[in-house]
Structure formats: structure tokens, C-alpha cells
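Just one protein chain is left out here, and the rest sit where they should.
Chains: A, B and C, in written order; residue numbering restarts at 1 for each.
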Amino acid sequence: MKIAGQISIDDIPQNYPLVSRVVNSQYGEKGTRVVEVAGVRFGGERPVVIGGPCAVESHEQTVGLAHAVKRAGADMLRGGAYKPRTSPHDFQGSGLEGLCILKIAREQTGLPIVTEVMDPRLVGEVAQVADMLQVGSRNMHNYTLLAEVGRARKPVLLKRGMSASLCEWLGAAEYIAKQGNLDIVLCERGIRGFPSGEYSRYVLDLNVIPAAKMLTFLPIIVDPSHATGVSAMVEPASRAALEMGSHGLLIEVADFSMGVPKCDGLQAIDATTLARIVEFAHRSEARSQKSGVRRQEPGVRSQESDDGSPKEERPTSGISKVVVGASSNQNP
Amino acid sequence: MKIAGQISIDDIPQNYPLVSRVVNSQYGEKGTRVVEVAGVRFGGERPVVIGGPCAVESHEQTVGLAHAVKRAGADMLRGGAYKPRTSPHDFQGSGLEGLCILKIAREQTGLPIVTEVMDPRLVGEVAQVADMLQVGSRNMHNYTLLAEVGRARKPVLLKRGMSASLCEWLGAAEYIAKQGNLDIVLCERGIRGFPSGEYSRYVLDLNVIPAAKMLTFLPIIVDPSHATGVSAMVEPASRAALEMGSHGLLIEVADFSMGVPKCDGLQAIDATTLARIVEFAHRSEARSQKSGVRRQEPGVRSQESDDGSPKEERPTSGISKVVVGASSNQNP
Amino acid sequence: MKIAGQISIDDIPQNYPLVSRVVNSQYGEKGTRVVEVAGVRFGGERPVVIGGPCAVESHEQTVGLAHAVKRAGADMLRGGAYKPRTSPHDFQGSGLEGLCILKIAREQTGLPIVTEVMDPRLVGEVAQVADMLQVGSRNMHNYTLLAEVGRARKPVLLKRGMSASLCEWLGAAEYIAKQGNLDIVLCERGIRGFPSGEYSRYVLDLNVIPAAKMLTFLPIIVDPSHATGVSAMVEPASRAALEMGSHGLLIEVADFSMGVPKCDGLQAIDATTLARIVEFAHRSEARSQKSGVRRQEPGVRSQESDDGSPKEERPTSGISKVVVGASSNQNP
Partner (left out) sequence: MKIAGQISIDDIPQNYPLVSRVVNSQYGEKGTRVVEVAGVRFGGERPVVIGGPCAVESHEQTVGLAHAVKRAGADMLRGGAYKPRTSPHDFQGSGLEGLCILKIAREQTGLPIVTEVMDPRLVGEVAQVADMLQVGSRNMHNYTLLAEVGRARKPVLLKRGMSASLCEWLGAAEYIAKQGNLDIVLCERGIRGFPSGEYSRYVLDLNVIPAAKMLTFLPIIVDPSHATGVSAMVEPASRAALEMGSHGLLIEVADFSMGVPKCDGLQAIDATTLARIVEFAHRSEARSQKSGVRRQEPGVRSQESDDGSPKEERPTSGISKVVVGASSNQNP
């Protein structure tokens, strides 16, 4: 029985050569490409923690939270100016005004900004403020957007589609890479399964972390907020993700003293909890450097990270060249 | 335990009032809005059959197939000029040239055209050729595209996301409706589940047909080609879909004498099989009219179809008004 | 990346030779083994319809329903004496008393009985009353029970586990077959997926019907009651199943004038609806015989059914012999 449209991870070198560890062999069997965002290094020595509100609601809320996130020791600020909502009648984000608020928050705290872009026509506008562009789960298959984001020459945070196979996810990364941009960080955020909604929002799929690391050199982080949908699960899920080998975390934070957030308040944590998570992330780094002898596991934060990977060596347009290179590197 | 982001079908009237049967009560408990596409009536007396190639590859292939589809008795021609592919290195469709070919195919056969649009910036261009705009499964959550398509004032074929809940699907329809366009036809095309890939491409979810009919008045059709991924399953799946109450079918057809199609050839059927499916669709109409006494089932092709629903009565902007109207109509 | 425990449908001939169409080649590429149950022929000329209560609750309820089922034209009576319930504190069935009631119902109506057995120690007892033993979805992987049921020399209705792959399902059948009993009827009853619970109880997976037919000669029927969980969906789902090629239906029926059934009343239909379904089943037989020329589809009710397959030719113990036979028949 022949079924249309089947791809397996064995097809990755051929289908997605630019992001394939086998084809693009400069990172070796375990090295991670370090993606640098205004001094923050994804895939580097220590896990990156990103915190911030689900949506930018107001100047006071966002700037206040940015300071709290900074004090908690996190590395970057997240916050949505444009929000994808299931209903068109729900709050859709504050748009341009939200971008301006994020800019102010960065100026005051020094934290680099990651924010989502949904419209290919707004990529330029968002890229003027954002240090890193986020492609959300709902748009992982939006190839038009992926290509536009790839052309923006900004690092990209690529969330996994809620039912995307690993192949499809790497395929989405390849769309960005094809535009000459390999500064891509993958982000697992929970997948849809039969338990979705019974006791958590999605199913946190940590197995995908070591699997992705075997197949690509791109760093991978985890969003425990969406993956659980339950505030009380975010801290243990963060620790679990780091132990599974995640290069970082993307976490929704709220200041509950200012009232309930307009979206997804049930999955937000406070700054005190964020600080504990940051502390854990730094401790796990220390532990990892001290022992550093876990040979059998693919999920270790890598010491072989190609830290100095010069930005000039990015693949440009020529896919044919890469494919040629691939043929000699490909495993039999 | 409170979980973020939960919605249930009970929330539909409030969240998606424009497409809710309860709120937008002119179609009653069972009536279907007839969506007319150049004389073809979705939700009318008889099921609509759409056939055509996966992708427009060449003038010869597409025009040849259009004639075959016409001879088989189908109502409309499908064919992708812009193709979403998992790999950016695969054939991405023939673009503008493909649109021109589709135009010729329509002129020669008289069949109205449905074709996919993926880029919000190309909606106008595609709408000049297409009689009906298709939003693909991968873009069901692409709210930017949905809004743009809604503004194009063309009927829309809205495929279900491969892991979209019914709520999310109706939410996507609401994005289109909010632009003043209720000429939306839903299209089930298989969902992702654990059996995906073992013996079929996706899991054909026919239960969603009667469920959608209870909640909305929009017509709903089925794409048995993607839902099965196996040519030999397309005919029985087509019959099953019609018996479950589908208002029509969207089927990939190939002329295998011209060689293997560039995409998804394993799920294409030939014109002879298509003709049998059309015959079955017409027979089922006859049967439905003769008996017409199935009270217990929600999936009956409706005799109460609001055939004359005047286009002028489309909802415009004022959602608040609709919600007010809703409160007096809502079931307890 | 090597993953433990992977099997695919290509492994079926080697892993499950007794039920494999390729190995056990007497049924050819399309023939169905006719499983006869007290004169009722599964896989024969026309679909078999089984109706009856979810659980045997009382003499009055069950015997009354049996007469109604008979009048509706159905072929067999279903009814659970032993009920698997998610909570041990729920009604667990009426046990031995229930078996006695089923016996009386058969005597009064002449309808053969299918009833579930859950305990390997009770197989003998249940087999004294039942014409066909049902292995429920929750016990599909209960290999101890499967072996015991296989030894009982009664036809078996083997429901698919709620998340069983097709391979696992045929593996369960092989456990029965290994005891020398090939009188097995498969029963699809809905699978678990992300939509389970949103608008239906399970996801009705009709794709598995043509797939199973390609791989095995065993007849396959559908339980639309559990697969939908919604009374109003049972009739359209029944018609859809038959069009997809199902050899029959297993349907829960209630007499609502006697009050709400103790279990699963929301998925039961009344006898009038059952009669319409029976009528449809008989009509589809007539239609199938008249045309009978659908070459491309695997789901056709087969005219090639090996009607006269003599019971004496059942495989007995010797698996080695069958495997030897297999090697010469196997497709390359």
C-alpha cells in the first residue's frame, strides 16, 4: 500500500539539506550553532531564559514586567504586540503601539526583545524593533511568512506547529534558511494529543529535543507556558526541559498585582518563580561543566558548540552547491 | 485545575456569533446557507463535485484534465497554481502562469475554478482568476490571510487545519465572516492522529460533518484525496462522506497516461473513477429526495436550504448588533 | 536513529501469517472469509446488522428490545452481561442472570447472540449462551483472554483497541487464530484522537476498512454507536461505514419509553431508526450487485467471497507449516 506525502527523518538530508547536521557538517555530530541575539547566545555555554508578558497591554504593565524579568536574572524579554487569537473578536494585540512600548522596555532594561510577526507585510516594521522575530505555532506552515522572515536578516525563533512532525518543523526552518539566514532557534511548545485539555493545554513533547539535536545543529528551546497551560506546572516543566537538553526557555510572566492579564493568565508565573527557574538554569550549567562526561546521551548541552562560527559563512542562495556538498558527506 | 486557553462548542455562539447557527438564526435548526459559485450551489439540492489536478503543471495537462473532469460530470475544476510544500526545494507551483492556464481551462470548459492562495499580497491577483478562493489546511490559522481573503468578496473554501478543533475551524471562518463575507464552504481533509502514515495519510474524520451542521449553517464538503492519501480509498471515502451528509467533494484527478503528477500522484484517481463518484452523488440526491424522512439525523442534505438568501443581507461590520440579536435567539 | 518496537504493515505477513492475505492465500487478493454465526454470514452477500442494548438490565428490557430489533430486520442481538466500566462503583452488568436473559431473548426471537467476555475464566460459561464471543476494545491487548477465546471454538467479534494500530489489531487476531480459530470478525469502534470529546466520543476511522481488507481476508464491521457517542450521528455513520466497505454494523438500541438506559443512553438509537439503517444496508447490497464493476476500490463488498469455505479447512495448530507456505507466496 503506497501512501502519498510520506516523509521520514531519513529524508531530512535530502529534503532539508541546509539545516541537516549530516549535510551541513561543520558542526560535527554534536556541535550546536550558536545563534547570537544582541549578546545573548542560544546554544552557548548556558541556557537562555526569556520572560515577559503574553501580550503587550500597556506601557506600565510591560515596562514594569521588563524590570521584574531583568531583576529575576532572565536574558531576554518576550511580549506580543500582534497576537493570534482564535476569535477575531478577542483582543488582537496593541500593534504598533505595542512595538513602541517594547522598544522603551529594551531601552530601560537592556534586555533584547523577541516578538511575534504574523503578517509578511509587517516583517520590516517589526524587525525595526525586535532583536529576534518569532514565528508562532499557528504560522509554522505559513511559507510566505517564513520566506519573508528569512529575508529580514534577524535571528528567528521558530515555534513548532501544534501537530507538526519533526520533519515538517525542520522543513519550516529550511524555508528560512533558504533565504540565507541560519540564525534559527527552534522552540517546542507542546503538541496536540488526546490528553490536550484534560489536565494540561498541550502535551509537552520533550523527546523531540534529543531527536532534533541528532538531526540538526540548530539550538532548541522550550515554551513551558503553552506546553502546560497551568501556572503551577511551569517551574517543574522548565527544569525538566533543561535536563532533557533544552538550550533555553520562553516563559510567560505576569504581575498579578496589576490584575489578570488579557490573555492566558492561567499559564503565567510571577517574577519570584522566574527567578528560581533562572537560578536552576545557571546551576545546571555549572553541573554540566563540572561533570561533562555523559557520553551516551544526545541531549547534553554541548561543549563542542561552534562558538566562533563567523556570520560571513552563512549559506547564501546557492542550494545546488550545498546539495552537491551533501552528497559527499551523507551517511550511507 | 484551571487550564489556559480552553474553549468548547458551548462557547461558539459567544465567540463566533457570525457563523453560529444559534446566533445567526435565519437558517433555523437545520437550514444550510447556499454558497453560489458561478452557478454552482454548495449546500443546495445536490452535492457538488470538484475535480482536477493537485498542481497546475502545464497547459496540456490542466486543460486536458479540465475536459476530462467536465466529461465526468463534475461541477468545478480545482488546481493549485501556488503550492505549499514541506520542502522549499520542491516544486512550488507555477504561479502566475498557472493562473493563466486555469483561466483558459475555464474558458474552454465552463467549469468554475477554485484555487489556493497563500500570500495575503496575492489575494487580489488570484481573485481575478479564481471563482472561489481556497485557504489550505496549513494556513487555516493564518489570520492575516483569512482577513484578506474575507475582503476579496469571493466565495471561500476553508480547509480544516490538520489538527484544528471544530472550535478553531469555526473561529477561522469567523475571521472571514468578520470582513462581511459569509460565502464560506468548510472542507474536512483528514486530521492528524496516531494512525497517520500507517495505512493512510490522515484520519478521515467524518464525525465532524454532522457536528458542524448542528453548530453552523455553512456548507461543508470533504477532500477524500488528502484524507486518505491512497488512490484506491478515494472512491469509497467519497461515498462515505456523502452518506455522512457532506455537501460535496474535492478530489484530485490525474491523467496517468501523461506520466506521474509532480505532487501527490499516489492519491489521485482517474477520470473514470471520478465519473462513478459523480454518478453516486447524483443518485444519492435522488434517493434523498424520494425518502426525505430522516428525522433523527443531523447529516441530511437539507431541503430547508435557504436558497434565495439575498447577498445584500450579508453581515457587515457591526458585531455588537449581531450579538445583541443573539441573546434573544439563543437556546437556553 | 533506531527506535525499539517498530512494526509496519510490511511486517504483517511475517508477524501475523495466519491472518495475512498474502500468506494465507486461499482468499486471493480480494476474497473475504465468510464467518458464519448460526446462519448469519459475515463477509457474505449482504451486510450484517447487529442491534441491541448496551447492557442487559432486565428481562423485560432485553426481551422487549430483542423483539424490536427482530422487527426492524436486524440479523443478530447484542447485549452486555458483563460490562467493562471505567469506575468499579458503576453498574458492572448483570452477569450470569444477564446471560440467562439473553438465552431467553434468543429463544423467543431466533436472533443469534453476541456478548462480551472479559474474564478468561468465564469464557466457557459465556460460550454456552453466546453464538459469538465479543472481545472489547479495552481487552484487545489482553493476550490471555484472546488465547482463551480462541480455544472456545466460537466465532469471535474482535473490537479494535481505542489506540491500536492496524498491526496491533491484526496481532490480536493472530492470537486467536493461533488457537486454531479463524472465525474472527474485526470491529472498528472509533479511535482516540485530539477531537475525542469535543463533538464526538471517538474518531470514527473508516480508512482502516479498505486498509484492513487489503491486508487480511477477515470480515470487518463498524460500531457507529461508540465511534460517535451521539445518537443523532449513528444513522449517517452507519451509512458511511457501509459505503466505505464495512461488512456490517454493531449498534446500540434502546426503548426510551422504558426510561434512560443505565449506560451510554446518549449513543443509543430507537428501533425505527434501526429499521431505516437495515433498509439502507439491504439497498446497498442490491446496488452493489447491480453495478459490481468498481475495479479501483478495495472497499467493495466482494462478490468473490469464498462462500463455501469449508469449516474443516481451518488452520489448526501448525504455525510452522503456514509460515513455510508463506515464503513461497509472499510478494517480493
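Here, a contact is a pair of C-beta atoms (placed from the backbone, for glycine too) under 8 Å apart; a residue touches a chain by one contact, two chains touch by 3 or more.
What you see is a predicted model, and the numbers here were worked out from it, not measured in a lab.
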*asked:* Touching the hidden chain in the complete assembly: which of C:75, C:174, C:188 or C:205 does that?
replied: C:174
_Touching the absent chain when the full complex is considered, from A:67, A:151 or A:276_ = A:276
*Per the definition of touch given earlier, which of A:191, A:220, A:263 or A:278 contacts the omitted chain?*
A:191
*Interface with the unshown chain - residue positions in chain B*: 1, 9, 163, 192-194, 196-197, 211, 214-215
*In the full complex, which bits of chain C touch the chain not displayed? Write them out.*
1-7, 15-17, 84-90, 118-121, 138-139, 141-145, 147, 162-163, 167-168, 171, 174-175, 178, 192, 197, 199-201, 226, 229-230, 264-267, 319
*chain A, residues in touch with the chain not shown (by the definition above)*: 8-9, 163, 165-167, 191, 193-195, 198-200, 203-211, 214, 227-228, 230-233, 235-237, 239-245, 269-270, 273, 276, 294, 296-300
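The rule we apply is simple: only the chains that are shown with their structure count from here on.
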*Taking all residue numbers used at the chain A/chain B interface, answer same if over half belong to both copies and different if under half do.*
same
_Distance from the mean Cα position of chain C to that of chain A, given in whole angstrom_ = 47
_Averaged-CA centre spacing for the pair chain B and chain A, given as whole angstrom_ = 33
*Provide the list of chain B residues touching at least two other chains, using ranges where the numbers run on.*
163, 167, 199-200, 230
